[in-house]
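Heads up, the thing below is written out as structure tokens.
A protein chain is absent from this complex, but the other protein chains hold their places.
And then subunit A:
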Amino acid sequence: MIAAFRIPGAGRLKQAETASFSFDGRPYAGVEGDTLASALLANGVHLVGRSFKYHRPRGFLSAGAEEPNALVEVKRDAARKTPNVRATVQELYDGLTAQSQNRWPSLSFDVSAVGDIASPLLSAGFYYKTFMWPKSAWKNLYEPKIRAAAGLGVAPDQPDPDHYSARYAHCDVLVVGGGAAGIAAALAAAETGVRVILADEQADFGGSLRFESGARIDGQDGFAWAQGAVAKLKAMDNVRVLSRTTAFGYYAQNFVGLVERVSDHLQSPGRDLPRERLWQVRASRVVLATGAIERHMVFADNDRPGIMLASAARTYLNHYGVAVGRNVGVYTANDSAYAAAIDLKKAGVGVAAIVDLRDNPTGPVIDEARALGIEVNFGRAVIRAGGKLRVSSMTVQPKNGGGERTIPVDAILMSAGWTPSVHLFSQSRGKVAFNDETKRFVPGAYAQDCVSVGACNGTDGLSATIDEAYAAGAKAAKDAGVKNAGADTVKGAKPKVDASESWSRGMLGAAPGAGADTTVKAFVDFQNDVTAKDIRQAVHEGMRSIEHVKRFTTNGMATDQGKTSNMHGLAIAAETLGKPIPQVGLTTFRAPYTPVTFGSIVGHARGPLFDPTRKTAIHPWAERQGAVFEDVGQWKRAWYFPKAGEDMHAAVDRECVTVRKTAGLFDASTLGKIEVVGPDAAKFMELLYTNPWEKLEPGRCRYGIMLREDGFIYDDGVVGRLAPDRFHVTTTTGGAPRVMNHMEDYLQTEFPHLNVWLTSITEQWAVIAVQGPKSRDIIAPLVEGIDMSDDALPHMSVREGKICGVPTRLFRMSFTGERGFEVNVPADHGQAVWEALWAEGQKHGACAYGTEAMHVLRAEKGYIIVGQDTDGTVTPGDAGLDWAVGKKKTDFVGIRGMARPDLVAKGRKQLVGLKTKDPKVVLEEGAQIVGDPKQAIPMTMIGHVTSSYWSQNCGRSIALALFAGGRDRMGETLYVPMPNGTIEVEVTGMVFFDEKGERLNG
């Protein structure tokens, strides 16, 4: 059955191909090719939403992307609920389910509509004023209430199951907008052979040809010509045609962001289809053919459902075959609304009257309207609309005052004129210029390699548009494509315009019914509920700049970004200020042109693909052993290896004890590793580290400290000298990339005279630490070509040889204080060598230990971790590492910074040990330390706990701390105030276990 307001035979849709859908739970029938808006209108449904602030009933203003009112929720399933979908953009599919937003309990009866009655409290700047007192009430009462009452749709509460893709593209000419202008430009450019992308936000190309029934090009109806031209473009190898694709952002150097809605219009999109696709296009030249948007008339109650733009009513009729009413009124200040009235009248819709604000306009459309018997009134204004859930009448009055006359209507078509869509031009940093004659901002000075054509350039008339666009397309191709295509002649023929429509001018600002002395609700910005009165009030309260007026009133700040409201708002502000419009200035257009989903921006970069996960060669083994992992930067590191029945505490205690009793294996592969090679390698090391390196024998290691130029510790690690010209440098796990960058920076820019090469080898070597009294016994049977005796391989030495038949760099070093080794093997062999060492270790009762035990063991020895025990404000002296600074050195990075007055002053925070008076109490890392626990709050905090653990080996808790005068306070009692009471601590040295260091050779 055909819907009540669908006109048989009208429009371009195949009315036999029906699609069912529901809105607010009610089933309706639509037609394939409908938008949700046209399908609802075909069923006579105008009321589709409630406004943001006043909860006023709202219908459809437009038939396109500029729609401020008709925002609905489209629901596919529990996780696929999309709020704030413009019903005028959403294409219908069979089974579509939509519901209205921002109403309770129902759309036709909304209790919050009292906001409309209480509106004096909600006028311009209300959130700055009305609800500010008392202060606490804002947070607890007003804001939650206002937020609950005002608003748009509700975000879905489940993860988005759809996926989104992204493409980069390059082209010679990008044409934005697929109306007559864009198509003509694309044809001219494409025929030269250059690479062209043509994008349009709608499902069908054609732009205003969708409603311009008077346009004929190359002997065809304008819209039919557009389809043919686009089919021709699609068939060309050098052209990419993107429909349903919005150019939302114009960035530097002709970088344009497009979002393609791939499957929102499909009934059941396959899982292989993304929902949306982000295109990041770099174009040599951009042709902007973005058209113009019709403005509404500003009069009292101009927001009643049924009141819409004239071009929208015409689109619904000429494209969708839908009448927006049975008896419509027209209110206009320019010619374009006449064409709408004429088309509707011819289609059998009653046109009650045309009310034209102009005094004595003349022209063919006016003659034609009269000839059709439509009543035409000049010099009159619609001063108010009747009806609430649907417009029921318009009240007309001579514009200079006089008798009122109320005309019953069920729709009002309005047109105040057309605003060129300069959004992308403005985003490209072009400067708009105001044309006082036509009352519009058009592109002025360009900032990038782009050109505007057609309506967005203020060009009126189809012939002029196609001439301009065709020439611009050819020129863009020539400018961009000289080296690419080598063709600078257009091979095709320029489209010939046989008939067209033309209009311009119009009016800006409030019409008489909403003049300066009224307080009626004449809406300027529908989506943010901003009235003409609000804008005047903002000026009266002292706002002078349009940017201030905008923020105070929120005019143009809704999701439609003021596409219909900005110019009216500006004109009202200018009038109230008594200044010409250009002096008040236009607000800046920002990306995105229309709302863009988070999904399309994020693309595939979420979940496991949000950030790389790095795993060591030994990771699978640790996983099989049931290790618990922790994240360290991008790395997954084995944290501890619980045995059956063990909690973390028990596992770590066992691991710590086992390492000191027999031995433990630890995966240290994540350590940063950099090879410093070249004749000047030692000189370079001298400059980058505080330590002396020239005299370090090949085969020996040294603990190195790296500073920044400011004298603070930047990184540390053991460095082995493999040969006179070759150092194997280790860095902290997290510091590897920045240390590499730091080294490269100095090598390339400050010390380029040094003949040195730097290579990151972190991923090339797997590192297996074997630590404990039995460590040598475990390793020795597997090693070839290295003398493992203490004389040949003393603590802090390195040898190259083989282990398990593969090359190794075998370090004798210790981060536990035990006899220890770090076995470096090529990463590919990491797991095999680990398993061989593990098998040997089993014979001696060794364990695998994780990062937690590693931390405890190093803390027992007072070995620091850069970034935990230091924080970027700690000098080597502060950390008790003065011994690692070469006293005779004349230069290294940080040498001067270290000598700054504050860094050598007394009383600096120094790193020392703490023991709790109660050995069972483990301090909290980060806890603050005070000298006198009885002082008044806020207490003077002298420092904080940097590391704190339970040490099973010591049978007590241990801690490191950084506080003022640290080493001068040995033996003193200090206090750590905590929520459950103050903890007494004693200041001690940093070494808690084997103070003499005998176990390194044990």
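Details
Just so it is clear, contacts are C-beta pairs under 8 Å (C-beta built on N, C-alpha and C of every residue); 3 or more make two chains touch, one makes a residue touch a chain; residues count from 1.
Criterion: contacts and distances are computed from a predicted model.
Matching "Anti-sigma-K factor rskA", "ABC transporter permease", "Aerobic carbon-monoxide dehydrogenase large subunit" or "Sarcosine oxidase subunit delta" against the UniProt entry of the left-out chain gives the name "Sarcosine oxidase subunit delta". The residue touching the chain not shown here, chosen from A:752, A:872 or A:989, is A:752. For the chain missing from the display, the contacting residue among A:327, A:741 or A:789 is A:741, taking the whole complex into account. Among the residues A:167, A:346, A:370 or A:900, only A:900 touches the chain that is left out of the figure. Among A:280, A:519, A:559 or A:597, the one in contact with the hidden chain is A:280.
By the touch criterion stated above, the residues of subunit A touching the omitted chain are 251-253, 255, 280, 282, 429, 447, 709-710, 741, 744-745, 748-750, 752, 890-891, 895-897, 899-901.
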